[in-house]
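Every protein chain but one is kept in place in this view of the complex.
So, subunit A:
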Amino acid sequence: MTAAEGSLPTPPMIRMAGVDKYFGQLHVLRDINIEVPSGQVVVVLGPSGSGKSTLCRAINRLEPINSGTIEVDGKPLPAEGKALAGLRADVGMVFQQFNLFSHKTIVDNVTLAPVKVRKQSAAEAKKAAMALLDRVGIANQAEKYPAQLSGGQQQRAAIARALAMQPKVMLFDEPTSALDPEMVQEVLDTMAGLAKDGMTMLVVTHEMGFARRAAHRVVFMADGEIVEDSTPNEFFTAPKSDRAKDFLGKILTH
């Protein structure tokens, strides 16, 4: 599907080959093959239940797969254990429900993993955390607890928390789906800024505007399969499959 990227000299940041995943009888990922080269922003679209979140969560093994291979930066995903924790440290993840640690302040949320996993000193981690919080525009909220922040601020804090590990790639699992409409833009702007800085990103979202504006590539999924894999322009103006046309028809008429 991505022959052009496959010929690059460096290994792709993410490679999934022949990936299958079942939830009991339900076949949620069907023979998934995808490569995301370094620096690319890939947006994954698709109707609910199409398997796009599962695909995202499989990449850092929050969802183990039944067969196939997944490689991150040329290395196959290890089994649960120290090696997997090491790999996850290099893969940033942002969740739909933010999942900020509710018993810790914003700045402690950001410094926790650098201190515990990367063994940075507290002072060093705090300095980096404040710079990141400033970058996502919530440095003045650093000493508050997650519940005291708006949804948009919490999600930006979650992005800062992931960035603090200096990840090679960022996964976004419907980052704006739990937000009030007026807060969606601030999170998307933060993500677009990241994309502009050259971060490798895989973004599962329903935000068509973001896909048009910031994505290099759009992957459309339905029923656990990748149905289309093209540029945003191609996908939105001339979708090839009926399922994509149907999906776009439903979304764009509203």
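Quick note on the criterion: contacts are C-beta pairs under 8 Å (C-beta built on N, C-alpha and C of every residue); 3 or more make two chains touch, one makes a residue touch a chain; residues count from 1.
Keep this in mind: contacts and distances are computed from a predicted model.
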Query = What does the UniProt entry say the missing chain is called, choosing from "Copper chaperone PCu(A)C", "Pyridoxal 5'-phosphate synthase subunit PdxT", "Amino acid ABC transporter membrane protein 1 (PAAT family)" or "Urease accessory protein UreF"?
reply = "Amino acid ABC transporter membrane protein 1 (PAAT family)"
Message = Looking at the full complex, which residue from A:Ala85, A:Ala131, A:Ala238 or A:Ile251 touches the chain that isn't shown here?
response = A:Ala85
Of A:Ala17, A:Val117 or A:Ile251, the residue in touch with the unshown chain = A:Val117
Note = Given A:Asn60, A:Thr176 or A:Thr190, the correct residue touching the omitted chain is A:Asn60
Note = In the full complex, subunit A touches the hidden chain through residues 60, 62, 80, 82, 85-93, 95, 97, 99-103, 112-113, 116-117, 145, 147, 158, 161-162, 165
